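Some chains have been omitted; the remaining ones sit where they do in the full complex.
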Amino acid sequence: MDNVVVLMEGITKSFPGVQALSEGYFELRSGEVHALLGENGAGKSTLMKVLTGIYPKDSGRILYKGQAVEIPTPKAAQDLGISIIHQELNLMPHLTVAQNIFIGREPRSGLRFVLDEQQINEQTRQLFDMMHLQLDPRDKVGDLTVAKQQMVEIAKALSFNSEVLIMDEPTAPLTETEIEDLFRIIRQLREKGVAIVYISHRLEEIKQIADRVTVMRDGRYINTVGTRDVTIQQIISMMVGRTIYETAPEVPETADHETVLEVKHLNRGRSIKDVSFELKRGEILGVAGLMGAGRTEVARAIFGADPIDSGEIIVAGKKAPIKSPQDAVKHGIGYLSEDRKRFGAALGLDVETNIALSAFQKFLRFLGWVDSGKTRTTADHFVKALAIKTPSVRQKVRNLSGGNQQKVIIGKWLTANTDILIFDEPTRGIDVGAKSEIYKLLNELSSQGKSIIMISSELPEILRMSHRVLVMCEGRVTGELPIAEATQERIMHLATQRESYL
Amino acid sequence: GATSATSDSGGGASQGSAAGAGTTGSQQAGGQPYVAIISKGFQHQFWQAVRQGAEKAAQEMNVRITYEGPESEAQVDKQIEMLQTALGNKPNAICFAALDSQAATPLLEQAKAANIPVIGFDSGVESDIPVTTAATDNIAAAGAAADKMAELIGGSGEIALVVHDQTSRTGIDRRDGFVNRIKEKHPNIQIVDIQYGGGDQLKSTDLAKAIMQSRPNLKGFFGANEGSAIGVLNAVKEMGKENQITVIGYDSGKQQIDAVKSGVEAGAITQDPIGIGYKCVESAVKAIKGEQLPKTIDTGYHYYDKTNIDSADIKPLLYE
Amino acid sequence: MAVSVAPRGTLVRNDALQRVLAFGALIVLFVVFSLASPNFLQFNNIVGILLATAVNGVLALGVTFVIITGGIDLSIGTVMTLAAVVTGVVITRWNLPVPLGVLVGLLAGAAAGLVNGLIIAKLKIPPFIATLGMLNVAKGLALVISGLTPIYFNNAPAFNTIAMGSVTGAIIPGFNIPNAVLLFFLAAIIASLILTKTVLGRYTFALGSNEEAARLSGVNVNAWKIAVYTLTGLFSGLAGVIIASRLNSAQPALGQGYELDAIAAAVIGGTSLSGGEGSILGTVIGAFIISTLTNGLRILSVPQEWQTVVTGAIVVVAVYLDIVRRRRG
């Protein structure tokens, strides 16, 4: 085909102890949205990093518009017309939104080395107008929520007007409305003939947006198919090499269980307003809401990560003065952050230490001596139980794929064995296989009598997992639905009850 | 015996001390004259002894003094700033031990313009502004140490120096005074190594050991200030060569005094730090009163050893 | 558009307030010392403080850049000395004109900075170690080149006026602000323009904020890092010229220890050692806080050992106040 823009053949890439890519193959045509799928650690991000000059390939070749090219640096990729939104945010928190977007190619004024700040802001504003994005170009990126930051990343990638645009899980931190905006933009770009690589673990999105699908497994190329020609089930079995059976969820009756956690009139600044709710033993309480609804803030406040202005937290019927995460853990509360890179894992440490981090007191002998045999077996246990893909428990977490990092953090809280678990976006960036494992795990935990608060921006996930749904909007609880009454429409209705409408 | 060397004191008459102009207007509260003393250091024993003498004089003569100095003898600019600040406090006189005379000249001129008499001490201030200078001739003193060393090791053999500083005036003068005297008068003696320990006892110890290690035939060691001498003494003790190496030190302090008494250290040059401090304030008071002063006051130096350490001549010159 | 104007307004007001507050510690010091001693608040003493700030201030300006990149430069003090010695050699031993000597001195500083930058960017040596190495190398070279003796600028009387002449005094008789002070302010203005208006400034912040993100955005991270260290070296070179001119001599043995004062000035002024944050105005204030403190304690004749204690404590307090101020802001 002569409208092939990128052709990658026989790409191999290994890291110490890991063969990330062996015989990677990828073909991208102009004017298509091409989904790249695979389980966590399949090598998707690595393949795209090779294409964008971040990792040098060990062998193989890359053709760009039929020409063999070497792409040694990110700049070289940009110059060819390839831009990428990375799976991890890559922003400079101290700089403004506009400064981030134009970093490396700032408009200059008069003298060649003097910046034209006005121009930078103006061009950013135009870009945001086109994206229907409400954001001041002069805001500091560090002050934005993860979701807004992701939108900045997207804006930045768009601003290159590239011919090839790679999006590595762009929607992971986004909510429905933003995803719709993004899809609208993607369709416009496709019209203009831009070739788009789309990586996501949200398979229902693939059906909506992608034209073709390439599936990878264990660093290998498996197949490329037209999206219309396959079912999601077929894609999944290509990804995992086996068939996944989904059992219909059973919702246990928990209404008469005792209350393990009660939150009363919680307030914190403008982001938490009079939040009250209860959590029963053995219950999975889904918390839904749009970006910035305040769910993360509530979770952090309960967990003692941020101070509260007023309100009470009652654990097992007793008032719990939680002032720090340490207090929370003592009261049997665990919290899995939505931002695993910043708040979740100690990336420089090994799997074993990360898994033991919340519960070292369980591994202590005398004088603070750590029983390392015990930490090892515990870590080994969870590596196996959660199917964490790692060469050993001594591997640094940094070297694991995103999904596997997430599993390590889950392992940490399972080790701490707290009765109440707050999972903030637990399956963000996690592949279907792992996702169903995590779902299974959540169900198991709840049937063991653990109580779970599951914050999620994916409504299907909320609907599938929750026993009860709490909906938030602008820092307030706008409604509570038993799962039997919860539908996407009703949740969205509650999630958009802005104060201004009331 | 003691090698006492007191050179001609009272060279020329000073060219007048600004006729007591400093006393007007800037007299401090209670009519007590104020003398600012800027020395070359403050943490080290020698400078504390100078201070002691200055304080003694201040008390006797009813003047107020302040005493400060930079942390190391390399900090020429810090000393200049101290001098500048001192001028801001409008003293009636300044005692100044210049780390670098030339660098201080503009400020000394300022002092002169403000009719504040300046008294030099410790080492000479190369300028005609100071009305007098109470100083030790370090070159001659180190030369005397060299002669003593030659005598004690029998006029030939290998010796080494541990000096506190390779760029400061005192470091250079003592090193050169010693080295030149050996070269001139004792050609059979070989100076095999000169190292610098910053006056830090620990570093001086380790480097003196390294010198002894590399020069197994070493017969003598000169430590050019208190810290260096103590370093050498420690090294000799640690290497177990107490009876093989002749150590000559500089200044005093308890450790050197003990070592001299016990014979580990053959002897040392002492200046008269307390006397320097005393004379300096005394001269300042005279200058304030408009009295004539000799251009230089040689505070002298003495070699002391086991035999004379407790003598009436030496004892007052030593500090513990 | 209209929406974004409003917050902008409050931002400016906040900034203005912040700036006044940043002077807080400095003003407190001034008030306290003025009350404590009549000799403090006098033209000559203020000039003395300004002059005492100049060298440390220029060093602090330079080190502010590397600190904002998230790096550090421990070699600034001895590189300053090296530059002073080189200037001395050129002017007095080679008998070349003063401006040429100054230029070569500045270049020597920049060259040392360049080497720092190359070692850090290319060999990936942590800045702390690379510049610790340079601290020693520059110290040694200054001694070697000078031949272990101070170099006096007796053959070039003009040299001394670089720092100690007074352009203002020539214009307004009696208003004798030494040129060293004016040079410091000029350097601060240039540094501020570089930091806020130019590409180099932008990348200085970008490197400190998230170097990897800058790299992935196609910024030639290495080249800019080298440029920043070179600039810092250039400022050290300027400090070298000023100190040599002020002392009318190049003193080969001083310099070590100056880096800590300069870094303290930058950090007291709100520059974050973890990178990404900082301002030239802050650094200037920080430098003044240090020299005012030193001067005031001396004017009060506080015993020197207690001066040390008080200085140590006040540095911590000043930074604490800055942190509290910004937390509130």
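First chain written, first letter: the chains are A, B and C, and each begins at residue 1.
Definition applied: a residue touches a chain if its C-beta (ideal position, glycine included) is under 8 Å from a C-beta of that chain, and two chains touch if they have at least 3 such contacts.
None of these values were measured; they are calculated from a predicted model.
Look past the single copies shown: the full structure has A x1, B x1, C x2.
Following the convention adopted for this analysis, only the chains that are shown with their structure count from here on.
At the centre of the protein atoms shown, by the Cα-centroid criterion, sits C.
Using the mean of the Cα atoms as each chain's centre, the chain most removed from chain C is A. Here the spacing of chain B and chain C, counted between their Cα centres, is 35 Å. Measuring from the averaged C-alpha position of chain A to that of chain C gives a distance of 44 Å.
Within chain C, no positions touching two or more other chains are listed. Shared interface positions of chain A, i.e. residues touching 2 or more other chains, are not present. Only residues 54, 73-75, 78, 86, 90-95, 99-100, 103-106, 108, 113-115, 136, 138, 156 of chain A touch chain C when the two sit together in their complex. Interface residues of chain C, counted against chain B in their complex, comprise 37, 39, 42, 44-45, 48, 51-52, 55, 143, 148-150, 152, 154, 160, 164, 243, 246-249, 251-254, 256, 294-295, 298-299, 301, 304-305. In the complex of the two chains, the chain C residues touching chain A come out as 3-4, 7-8, 11, 197-202, 205-206, 208-210, 212-220, 276-277.
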